[in-house]
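Got a structure for you, questions after.
Partial view: only certain chains, each at its native spot in the assembly.
A and B are the chain letters, set down in written order, and residue numbers restart from 1 in every chain.
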Amino acid sequence: MTYMPPEYGHLLPRPFSIFSADREKGEVSILFEVRGRGTALLAGMRQGAPVKLLGPLGAGFPALQPDSLLVAGGVGLAPLAFLAASTEQRRTLVYGARTAKQLVCSPAELGLPNLTVVEATEDGSRGKRGTVTDILPGLLPGSRALFACGPQRMLAAVKGQALQAGVPAWISLEERMACGIGACLGCAVQTSGGYRRICRDGPVFPAGEVLFND
Amino acid sequence: MIKPDLRVNLCGIGLESPVLAASGPFGYGHEYLERVDCSALGAIVVKGISAQPWAGNPPPRLAETASGMLNSIGLQNPGLERFLAEDLPLLKGAAPRIIVNIVGCDIDEYADVAAGLDGAEGVDGLEINISCPNLKAGGVAFGTDPAVTYRVVSAVRRQTALPLLVKLSPNVTDIKVIARAAEEAGADGISLINTLSGMLIDTETGRPLLGNTFGGLSGPAVLPAALRMAWQAAEAVDIPLLAMGGITSAEDALQFIMAGARAVAVGTGLFYDPELPGKIVRGLAGYMEEHNINTLGQIEGIARRGGYANG
């Protein structure tokens, strides 16, 4: 959770995934998109201004196995880039967005030489024209696991494709948060085991357990 | 120089600090106790417990509003049995005092939970949340009718000798008659306020933003309304008040104490800053030193008595 500087009044903290971490320097970075007031204020802060963080929180992706497929939609790239950096094995990232502008990071910027990035944009402005779900059918057969983060509609579709192909899948979910540590029960998601807390029981859940309501 | 004494006695519960964690935001306590220093808290009021487990409302359950938030958790809770078996043991010892908030969908359920908690080791007091929808009366909240309030509180009172606070809903025309009904039915103290009913609409979908349409408004936005009701309740009853609603600073806490509160609780403020209780306690101590005040009793309700003589 990222606490908002108090000069802006009372704002709830905002949850972000860890994009990269340098354990030696004790630094973490986040990759974020401006969506509303909170992210606009964060984006407008001067360089070097202090920001209070609480974390890491909750349960992330399980360890990467060989032949894993990573799937990111837009800024959902953040936790997958972090996951990809955790191993030197070869792996493939399918990275989609509406337009090239929403593909916030280029493969080169990620600096992960063993990562093959397949880009897709709905308008064809970069990579293949289409959505990640147009690309997955070709890649799922050879994969042993799938890890995904992105908009809910994408995750629901990816879940369906992975289940159908018999590939175990983990997805990272989003919901509005208040405490971030599992106390307030505000970030519930409906699962086969009842409501679970995205901030503490997740944000990553086995795809098969998540019940999407649309 | 004065060494301020921050202890207060809330309906027979001796508290080392007048700052409590409000029911709900703090969950069952252990999540916060694990992560942040909670030693400044006088007590934890745990999240509402019903006889049977309650599933809670569909998401989204939270929304941010101007200087506040809406929640529609729907009183999700594990039920009395699992609370006693799993949550209470984690709290005992780790927490300062423990006050258990109880909810029900009819009067019997309230009474059953109170009976089940009465002998439980580690429970220092009860707080009845009468803002729950009364399922037998078409979902109208118990706490909006003085006669129903009287019946719920009496039923619980018969089941327990524990200090008993009654937590009032602010969604009423006259908080004074509800506070009086609770006092007459045997309450040892009044807690207020619970959340103000509110909603938001998502203009992109054209639908209510919360899964449950309505939610409860809390946070600094509600402070002036909460303070007014604390003032009115203090006028109406003789039992002590535990006051809350938008507190995020020692100055906020002082306003409630000066209106007549014995102790205060923080809810939404914990989300903005989990270290808030310690900051408030240090702020209160600083204020007392500056103003030569030994105990909070000296300023409890002072605004109702004309304020400082030459302030």
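Criterion: contacts are C-beta pairs under 8 Å (C-beta built on N, C-alpha and C of every residue); 3 or more make two chains touch, one makes a residue touch a chain.
These numbers were taken from a predicted model, which means no experiment stands behind them.
Summed over the full structure file, the protein chains occur with the copy numbers A x2, B x2.
Throughout what follows, only the chains that are shown with their structure count from here on.
Taking each chain's centre as the mean of its C-alpha atoms, chain A lies 36 Å from chain B. Interface of chain B with chain A (complex): residues 24-29, 31-32, 34-35, 47, 55-56, 58-64, 67-69, 71, 73, 76, 219-220, 248, 268, 270-274. By the touch rule above, chain A contacts chain B in their complex via residues 3, 9-13, 54, 175-179, 181-190, 194-195, 200, 213.
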